[in-house]
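Note that this complex is displayed minus one protein chain, with the remaining chains in position.
Coming up: chain A.
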Amino acid sequence: MKTLYDKLWEEHHVTQLDSGESLLYIDRHYLHEVTSPQAFEGLIKKNLKPWRLNANIATPDHNVPTTRGNNFNSESITDEISKIQVVELDKNCNKFGIKQFDIESNKQGIVHVIGPELGFTIPGMTIVCGDSHTSTHGALGCLAMGIGTSEVEHVLATQCLKVSKLKNMNVRFEGEVDEHVSSKDIVLYLIGQIGTAGGTGYAIEFSGSYISSISVEGRMTICNMAIEAGAKVGLIAPDNKTIEYVKSKSFLDDDTFNQAKEYWKTLMSDDDAKFDKEITIDVSKIKPQVTWGTSPEMVLNYDESIPTVFDTKDENKKNVELARDYMGIENETKLSDLTFDKVFIGSCTNSRIEDLRQAAEIVKGKTIASNISEAIVVPGSGLVKEQAENEGLDKVFTDAGFIWKDPGCSMCLGMNPDQLKPYERCASTSNRNFEGRQGYLGRTHLMSPIMAAYTAINGTIGDPYEI
């Protein structure tokens, strides 16, 4: 009768308050430098301490420069304002004794990459972070969601989140995809179908034969972008692949791990579970996806024509007009008519080792197109970077003309120096194509690492089926 979300909800339910809201116990709390300083300030003002210290894990990721080299520390950041924020995280973690993988650590990285990678995200947990892409951790069978800074303070102070229950949605992906299609295409396609508000108010469980067939990292990409479909929670029931993945990262002793494993096997929706909404998608028909506009729902097959106001329904005409205008789409009719300036491979969506392997496979032995002024690869963490270098992927990228960088959020949101200049067009493996997201007046086209790699080589959106 119960969904996976229902089970995780009940498992963590502390009490119901007079207001009707519930207190959910939080197992893991991730912190980064941008959304935590005001929360720590609030904690200090109230003269409180973190409720349970070892629930908290911190790392700087949003502001950090990605050209650091050796002996770099927080004080080495040249942007004075970014430096203040990173130093503030150091101070707060030191003051309270919170475990931090700081800018000098080889394990530093994007918070949603390092959590699972270091074994801090394990199935059945409730996980929060002051970042909307916390839904990523749902891929391991966690109830994970992004929260605001007031809630960061609340979780630090009480180990609980005050929330009302979400509705349940099941998105079933059935079938097999071809070699050019990755989990990024699948989630972009879903967002195109249900819209960026389609999942508002829901926890989305992703299921079906396609989900079973893909890796845990591929699943993270899908849960990561649940928020782009409006759902703050995306989750996937753990299976043997999940357990193997977790085992390979785990710091638990064997006995504890085996005990946990028995519990994790119960984490799935019951056969007769009731969902408020169910969607089934045949993935075998999905082609590589590329966004054309300023919302992730403005997405097309790579070979499709860009919508015009003439072929758009009345209620959407204005959105299309504004997006075309911002994106500088004039006479171009197809995505393949657009000329690109930059390529960004990275972000909490697509900066894991499998993403880098897929992109490297395509650029191997080739050179980036002359119109691409800069193509960068930003590994999601120090460990991803190390692994990629052990496999020689850094060399593959740099030989092709890419710049190989140090880990961080980088050009996904341009809080560090990695930004688009006005009107530059970027092929990006990140998650948001909002106006100005990658830099003032910059133009973002979201796509998979495979398609971004093709675009780097072609200079335009190529046809992966012909190359």
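Simple rule for what comes next: contacts are C-beta pairs under 8 Å (C-beta built on N, C-alpha and C of every residue); 3 or more make two chains touch, one makes a residue touch a chain; residues count from 1.
In this section, contacts and distances are computed from a predicted model.
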{"item": "Name of the absent chain as recorded in UniProt (options \"3-isopropylmalate dehydratase small subunit\", \"ABC transporter permease\", \"tRNA 2-thiouridine synthesizing protein C\" or \"Extracellular solute-binding protein\")", "value": "\"3-isopropylmalate dehydratase small subunit\""}
{"item": "Of A:Pro50, A:Pro288 or A:Gly414, the one touching the omitted chain in the full complex", "value": "A:Gly414"}
{"item": "Omitted-chain contact residue, chosen from A:Ser150, A:Ser209, A:Thr308 or A:Thr339", "value": "A:Ser150"}
{"item": "Among A:Gly20, A:Gly69 or A:Gly365, residue touching the chain not depicted", "value": "A:Gly20"}
{"item": "Residues in chain A touching the chain absent from view", "value": "14-15, 17, 19-21, 23, 25, 27, 34-35, 37-38, 41-42, 46, 48, 51-52, 54, 62-63, 81-82, 84-85, 88, 122, 124-125, 130-132, 146-151, 153-154, 157-160, 162, 164, 196-197, 200-201, 227-228, 230-232, 251-252, 256-257, 259-260, 263, 295, 297, 318-319, 322, 413-415, 422, 432, 434-437, 440-441"}
